[in-house]
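My questions all concern the structure below.
Note that this complex is displayed minus one protein chain, with the remaining chains in position.
By written order: A, B and C. Residues from 1 in each chain.
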Amino acid sequence: MASTGRRPVLVDHGPPLALLGASLLLGATAMAQSAGGAPAPAADTDEHRIAELVEANHILANEHVVDGFGHISVRSAKNPKHYYLSRSRAPGLVTVADIMEFDENSQPVDQKGRAMYSERFIHGEIFRARPDVIAVVHSHSPDVIPFTVTDAPFQALVHVAGFLGTTPVPVFEIRDVAGPQNDMLVRDVKTAAGLAKVLGDRTVALMRGHGMAVTGPSVPMAVLRAIYTQLNARIETEALKLGKPVFLNAAEASRVDSADRPWEIWAADADRALRGPSQ
Amino acid sequence: MASTGRRPVLVDHGPPLALLGASLLLGATAMAQSAGGAPAPAADTDEHRIAELVEANHILANEHVVDGFGHISVRSAKNPKHYYLSRSRAPGLVTVADIMEFDENSQPVDQKGRAMYSERFIHGEIFRARPDVIAVVHSHSPDVIPFTVTDAPFQALVHVAGFLGTTPVPVFEIRDVAGPQNDMLVRDVKTAAGLAKVLGDRTVALMRGHGMAVTGPSVPMAVLRAIYTQLNARIETEALKLGKPVFLNAAEASRVDSADRPWEIWAADADRALRGPSQ
Amino acid sequence: MASTGRRPVLVDHGPPLALLGASLLLGATAMAQSAGGAPAPAADTDEHRIAELVEANHILANEHVVDGFGHISVRSAKNPKHYYLSRSRAPGLVTVADIMEFDENSQPVDQKGRAMYSERFIHGEIFRARPDVIAVVHSHSPDVIPFTVTDAPFQALVHVAGFLGTTPVPVFEIRDVAGPQNDMLVRDVKTAAGLAKVLGDRTVALMRGHGMAVTGPSVPMAVLRAIYTQLNARIETEALKLGKPVFLNAAEASRVDSADRPWEIWAADADRALRGPSQ
Partner (left out) sequence: MASTGRRPVLVDHGPPLALLGASLLLGATAMAQSAGGAPAPAADTDEHRIAELVEANHILANEHVVDGFGHISVRSAKNPKHYYLSRSRAPGLVTVADIMEFDENSQPVDQKGRAMYSERFIHGEIFRARPDVIAVVHSHSPDVIPFTVTDAPFQALVHVAGFLGTTPVPVFEIRDVAGPQNDMLVRDVKTAAGLAKVLGDRTVALMRGHGMAVTGPSVPMAVLRAIYTQLNARIETEALKLGKPVFLNAAEASRVDSADRPWEIWAADADRALRGPSQ
């Protein structure tokens, strides 16, 4: 299984790209085209994490990992028991002003009357169970869901999805925790803790008839994993129809990609979708 | 099966978003980015319903539920036997000026020489048979049609499509009503009444070799159901190839999503597709 | 099989829409949003046909029926043995200035040094064999090609594709005419005549490992048929995996859709893709 060790400095693309997360506010897209040597790493502050979180919301929407539903969170750097998450809003529309802070029980620090995602407990309980996790994506990726409702084993098939591991990704059956009279939503600490238990030390857990939870050591890595989990699902679905696929072995699945290179284009694409061509 | 009880106030996103339906006229997209507490509910007037109907036409086109064909209607608030529907025009191009009023027999109140959808009777007969229904979508969703021409059972598989219910969605075979010498179109009261009978108390009816009819307690809910019926079809098609899927049970399928959150992004996406980026 | 009788006046959307074909030159897209009664029919002149032909090139590219390859032609109104077709250019880029006139042997009336499509003979021989045909599309639609290389029968499954008929669409095997030492291209009168013979009185012929030829009584109808042939293929491919599909019967397949309603949105979408949002 891919390593999920913490990275003290999360991304190495430095201050200019770090600001892209807030580019709707700052008008900073032009710098995405600067040719470059390696800039100085950005300080891993909560401001930085929140800027990345806003950009990540847009990227996940633009890459069809989320639609009106689904969300992404980041652990607080200054208070690691807390995390940041948007108010209840479609990810493609999230701005810095929408980001709320939640405590270790997924209660808002200052709600200000805002509606909240009913499933925010997914994030809170994964952050509680997994100190190594800095960011969590919850999505309803259509390509992934067939693997949540059948016995077809879902695991690392393509080299950019080694983080999925070499045994089937675990599937959370909500009936095991909430019983048959459940409503499919992970809307409290107990159910979310059950999901975190199924996740264990893996990077991804599938959710039956619902979607998935994806973890990462940074916002960009969680985004990369969400996108490539979806890609692996799409490819495996076709491969299973053609024959018995050769999956990655342990060595092959242990490599960790950096998210820097794809993040730059995903962010540029998301910004362009929102604001139009940059010239 | 999901509840379809009437909601006296249909949407809770209040006046600003209520105007989005007419945003082509009013230039109101900017407000989609306002951070927000809960605005006061919009009055459920016919003006409000028509504005939502125009926006819904654009959303359904932008989400590929309809192409040049297909349509959506809303029951009149002031005269519940009447309903509103565009003149014969591709949904993606419909404006407020295109909306016509039809009586309980699907005859125009004031035709003004305008061409009409020949299948408007689908709407009229569902409104007659189902007082709880406020909006009806008719579409040719490509992902759904394979389930209309085969015996594969189509039912709620993903949690956002619980409204499809836990037994196969009924399929309307036009030959049963119009005989083998039919032309596939539901172009009169009798054929449409046959479709409404097959629909019964369900939320959706499939139409063999043709498409579907989707109902909702509001325009946004009918839109949400049309989009997620299509999504459930796409996912079930793949799941059936991978194995025997676990479908939702009755409790799981009874939850009703609000359409507010996805409606905001679907409307923003549709507006952007028509008018370009907002900045 | 769907009727392919000639329509002396081909489209009924009248002068404003008739100009859309030349909208890149004329800046006429705004009129697509006019609310409307029925305008007077446009005169069926060669100017009108050529304007529609240019727009059709853009639509077919925008709807992914053609890519860099593929083409569409229209018979001349003033000299029905001749036809119009672009010089050798990707359809999405074709302008009125690119349109060339060809004689009954697919020779250019005035080449002016321009490169020509090597497969223009497809058009010439179909026009020769089928006086009822006014427009011909040749494309490499990816969704259709699986049916050209296997025995799976391709026929009318969805009601908007009744024109495909109730027996399998014929497949042209170029080896039958040109022998095994062929290069897959229909690059002379003899091979094209073989294709026209396989087409017979049908609306569509498939071409093994290559694509299809689609005919229509007008440019918009040929475009509609090309788009919906592709749609029927996509749906039938999935339906065949789910079970044994119920195909249309003869009565159901005999209805002829008008292309007016979808043409308006296809043209608006193609124009917007080329020129950006209209406001």
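The rule is short, and it goes like this: a residue touches a chain if its C-beta (ideal position, glycine included) is under 8 Å from a C-beta of that chain, and two chains touch if they have at least 3 such contacts.
All values reported here derive from a predicted model rather than from experimental measurement.
Undergrad: List the shown chains that the missing chain touches in the full complex.
TA: A, C
Undergrad: Just one of A:Ala115, A:Ala129, A:Ala152 or A:Leu231 touches the chain that is missing; which is it?
TA: A:Leu231
Undergrad: Quickly run down the residues of chain A that touch the omitted chain.
TA: Interface with the chain not displayed, on the chain A side: 32-33, 35-38, 157-160, 162, 231, 234-235, 238-239, 241-249, 251-252, 254-255, 261-266, 268-269, 272, 276-279.
Undergrad: Counting contacts across the full complex, list the positions on chain C that touch the omitted chain.
TA: 61, 67-69, 87-93, 95, 97-98, 112-115, 140, 142-143, 145-147, 149-152, 180-185, 208-210, 237, 240-241, 273-276
The rule we apply is simple: only the chains that are shown with their structure count from here on.
Undergrad: If we look at chain B and chain C, which chains touch each of them?
TA: Per touch definition, common to chain B and chain C: zero chains.
Undergrad: Between chain A and chain B, how many degrees of rotation does a Cα superposition need? Round to steps of 5.
TA: My answer is 90 degrees for the C-alpha fit.
Undergrad: Let me have the rounded angstrom distance from the C-alpha centre of chain A over to the C-alpha centre of chain B, please.
TA: Here the centre of chain B sits 32 Å away from the centre of chain A.
Undergrad: Express in whole angstrom the distance between the two chain centres, defined as the mean CA positions of chain A and chain C.
TA: Taking the average C-alpha coordinate of chain A and of chain C, the gap between them is 45 Å.
Undergrad: What residues in chain B touch two or more of the other chains?
TA: 241, 276 - these are the residues of chain B that touch more than one other chain.
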